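The other protein chains are all here in position, but one chain of the complex has been omitted.
Order as written gives the chain letters A, B, C, D, E, F, G, H and I; numbering starts at 1 within each chain.
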């Protein structure tokens, strides 16, 4: 089951630099584990923004929540979440 | 070069039914041609909305404009366009 | 899998009265069938608004889309869709 | 009398960790007491958000205010409140 | 139980003049009946706007909905509804 | 001359508790003096919000400004101000 | 007593040309009468917009409403109204 | 004196096709005359939108208004206007 | 050349009181100098708001920017700027 998620990041300007470095490293490792596991299908940087657009393929809403809630940067993110369905014009799905 | 595009569709309630059927058929054929050609990479229906989220892979802004401007449903669409770049956490791009 | 959906209805002022009556009757029958089937869990009128807040329990995003897309009033509705997960304070879910 | 309430939580990043742990524990106990008492009918987590959607069944506006105002997390919440009425399509209410 | 309601009116420019005159007369009679009955406590014109701010005193949400839904101008109105409670500084309520 | 004013309050989380207690006491006394004097006609709590909706009856804009500007909580408030006029359906004003 | 009013005009595209010409002529005459009478103190065109910003000097809210409500273009206008007071830096008012 | 202007175009769906063709031809000729005269410095299409971003170099606000107000498509446009000044980092202006 | 400017002021709650007093005194002197010089034509307080609406008469955009950028309160202000032109109904301008 697919979801599009836009994540806008706003790290506080006074965050301790070591904590920031550590959090960003954890975020990257966390994301790459989920990409290798197949649940975080795509991640793109929005050009010129501290934001990404991602596609997730998860078994249900509970799993989507678990993944996003445990992002190391979650406390500094604003999320926009869109549940996706098959589009009737999609050549991979269209039989007619 | 990738772009994420969200298209919201609002067909006038008084549109002639035959013209509507014909326009929708043209829209589908137009989209599927571009999908087969590799420029319209993905298209998903936003669940419960007359909207889609699509990924385009085009050579430049001119080509993106040409594709969208010529959509049969273009006069009835509101577009939200995000130029995309490689995300440093993307396992397909990350070398470090 | 649960979703909260807010539906705002805007029927055109010049809609044919017979068509309107028929559409509203179909909408009611359609909703009540899904309520009896257990997928449309709750429906409340937003007091003083031509709007409702509903809870759906469906197997996936595809089914949610199918249900909403086929609403007889769908062309006249604006949808706001929120995927839901278990809240850790929910006494029905909390074991700890 | 029913109300739908959406609560968005924004805990300050520099809150003392012990005070935060204590406040969250109080919030959970407070919510579960009201759930057991029947006034806080439902609570769901909005997937991927630090937000919940809740249904309250209270005797009047005064009681709704008293419950929300005394939430331990109230100073860190943004509330969106919708008074609810019976929907004419609700199979539990419809006699016709 | 009190509610503040702001009603913005947008009558279609092509409404039949006789129907408009009749609807406005019905609206006035309907409002004045409820004012005399004590449920529509106050009504003020927002200066320079086709809008009013009103205070209602009703027994519950169901009754508020019934009153607003049956306004002759309801199909042409946008509603903003605020449930009210006693303010602790109100001299009519404060005992302490 | 009447005005409706909605006041949203946002007290900084790190305000000194004694200063906060003192400011709230001054705010209450200030409001009640103006209520007793007849200029602050009504004050209601917006249920579930740190907000109020108030009606003022003042001689002119200058006096409205003087009253609001000197509120002890003014620096922490967002104001929404609506000048009011007589509504033609108001039974207290209507002669026709 | 002063008010700043921004008026945005949106005349329907299908308005009868003669009615439009007549309405615009009435609007101009109406405005100029009030300018000569001293109540419509200033009127400026917002450059590049079908909008104006005006200053009114009226005895109270009732009179402001009466003037705006009777504008020949009122049904096609969106109003933004700001009650004004003396600014403490105004050299025409400052004595200190 | 420079201005940035974003123009969003929304031509009514039921506009007569001949009138539409004629209006678009007039718009193009009008724009190109002003480009040749040096006042309409730049015009770009916003990719995928029926919008343009333009730079104007005019002697004052009056002239900017005159140019925009007389656009053949003006009745169908929404304008966003930004007066521009020299940026201190501009290499063409910076002497320091 | 005229501009309407709305300035909303938000002074940080933890600003040093002496610095605040000094900044406000400088702001007043700066404004009054420009009023006496004829460039800051009018300034009004928005009733009940920490905001003003002002009219400037300057020779070009560069001068407007220079005046606003150097306001002692500029770092704490949000600006809304509208270039103004002559209105065809203005009795001071209308010859027809």
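Some notes on this structure:
In this section, contacts are C-beta pairs under 8 Å (C-beta built on N, C-alpha and C of every residue); 3 or more make two chains touch, one makes a residue touch a chain.
Computed from a predicted model, the values in this text were never measured in an experiment.
With respect to the full assembly, the chain omitted from this view is in touch with A, B, H, I. Seen from chain I, the chain kept out of the figure touches residues 5, 12, 15, 61-62, 64-65, 68-69, 75-76, 79, 81. Mapped onto chain B, the interface with the missing chain covers residues 1-3, 60-62, 64-66, 81, 83-86. Although one chain is not displayed, its contacts with chain A can still be listed: residues 11, 13, 45, 47-49.
We take it that only the chains that are shown with their structure count from here on.
The pair with more inter-chain C-beta contacts, choosing from A-B and F-G, is A-B.
Averaging C-alpha coordinates per chain places the centre of chain B 45 Å away from that of chain I. For this pair, chain D with chain H, the centres built from the Cα atoms lie 50 Å apart. Contact with two or more other chains is made by residues 2, 45, 47-48, 61-62, 64-65, 81, 83-86 of chain D.
Of all possible chain pairings, those that touch are A-B, A-C, A-D, B-C, B-H, C-D, C-E, D-E, D-F, E-F, E-G, F-G, F-I, G-H, G-I, H-I.
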